[in-house]
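Let's look at subunit A:
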Amino acid sequence: MLNYITSYLSSSVTPGQAGNIFWATVYILLVFVGLSLAVISMNWLERKALAHMQVRLGPMRVGPHGLLQPIADALKLLLKEDIIPDGADKLIFWLSPFLVVTTVFTVFIVVPFGPTHAVTDMNIGILFMLGVSSLTVLGIVMAGWASNSHYPLIGSLRSSAQMVSYEIAMGLAVISAVLMTSLHGVGLYGVSASGSGTGTLSMIEIVRAQLEQQTWFVFKFFPLGLIAFVIFAIAMVAESNRAPFDLPEAESELTAGFHTEYSGFRWSLFFLAEYSGMLAVSSIAVTLWLGGWLRPFPNWLSGSTWDLIFSLFPGATFLFLTVVTFLGVRKMPKHPYFRLETFGLAGLGACLGLVALILFIPAVRDRVQDIYWFSIKVAVFMYLYIWYRGTFPRYRFDQLMKVGWKVLLPIGIGVLILTAIAGIVL
Partner candidate 1 sequence: MQPVATTFFFYFLAGLSIVSGIAVILRKNPVHSALALIVTLLAQAGLYLMLYAPFVAGVQIILYAGGIMVLFLFVIMLVNIERSQKEEQFNKQWFAGLLAALALGGLFVFVYVKGPALFQKQTLPIPEQSNTQQIGVMLYGNYMFAFEIASLLLLVAIIGAVVMAKKRI
Partner candidate 2 sequence: MTPITTVHYLVVAAALFALGVIGVLTRRNVVIVLMSIELILNAVNLNLIAFSRLWGLHGQIFAIFVVTDAAAEAAVGLGILIAFFRNKETVNVDEVDLLKW
């Protein structure tokens, strides 16, 4: 039994491939916990960052600088009354939040946090991810239908039309990136003469191909990889119904669209699904174009000193966060009313400092590298989502469909054709 558990630790494949159910379950639980933490912190970050962009402060009351706000929100949502509209189809009303959450969480089975840190690695990894994220459309359509009210119906129809249209642009951009995995040549325009087209759809192999070709696919064939990445970045924002494509769920337009009639826990499931969907498509973008778990310049700046420098980044990040927290502690008001909050913030600073110290230990340092770089890149994308929401005005629905079909689709096809030609001719 113990042998079963420890025999995996020296393996070089993911638990799903090794057939080790115990470790696969452990990874699944870690993904669950990680996702929940990410969604909670994303909630707080969104409200604070959006507020600061709009020259106001955001939540400040619940904890120091509103840090306990997400917990208060979660409690409130759990304790709210569960209302089901009168003529609603009870089975489908009950089922659709679970369907959406299940499909979004299933996407995370193949997301690679490291060369062996995925739940499993399927041969058809990227195809599976695209397919399962297209199942979320079903949940949204059912949610709007089951509410038996016209705002949710219109919202869900618009939302699903939007998601289906932008899925096509996403798929074309993904195919362009997958084409680049079969080239085996080194560098920005490198195409190997002996490249025999052994491309792959598996997520871990795509990152390995970027490592082997010594260039992130966003820079490969210079403008083409970048254009494909930009198409995917736009399509993924539209796919997750976020600003500026959030007409189906904007408050001023449709009173919250397809999740209008859902209250309390059911709404929080939709909320969880939306943010997890954002994380999922950001993970796809990071894996396909930005080199997944690879640190910057793994081949160019190689050698043990550079490895050491880059391995100090995780600890340095947490040290920076600790410093910021203690600066915040210094700026807290000195009134006795705020004593508890000041203590809390200082305690948080101490915890972050402890984590930073742990991350400086060499044994931990080397293992955490891959997960850290992947998480940092996904975190950049999350911040970009918040930034878009604070900056861009909302697209009208016909403009939205026009962008999806008449702008992104032709550019996507063009990039695909040019990538294929570049791969053969160069």
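Candidate selection criterion: all candidates are chains of the complex that A comes from, given by their letters.
By our rule, a contact is a pair of C-beta atoms (placed from the backbone, for glycine too) under 8 Å apart; a residue touches a chain by one contact, two chains touch by 3 or more; residues count from 1.
The shown structure was predicted, so the numbers you read here are calculated from the model rather than taken from an experiment.
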Subunit A: touching candidate in this complex (1 or 2): 1
Of subunit A, residues touching candidate 1 in the complex: 19, 89, 91-92, 95, 122-124, 127-128, 130-132, 134-135, 137-138, 141-142, 145, 153, 157, 160, 164, 197-201
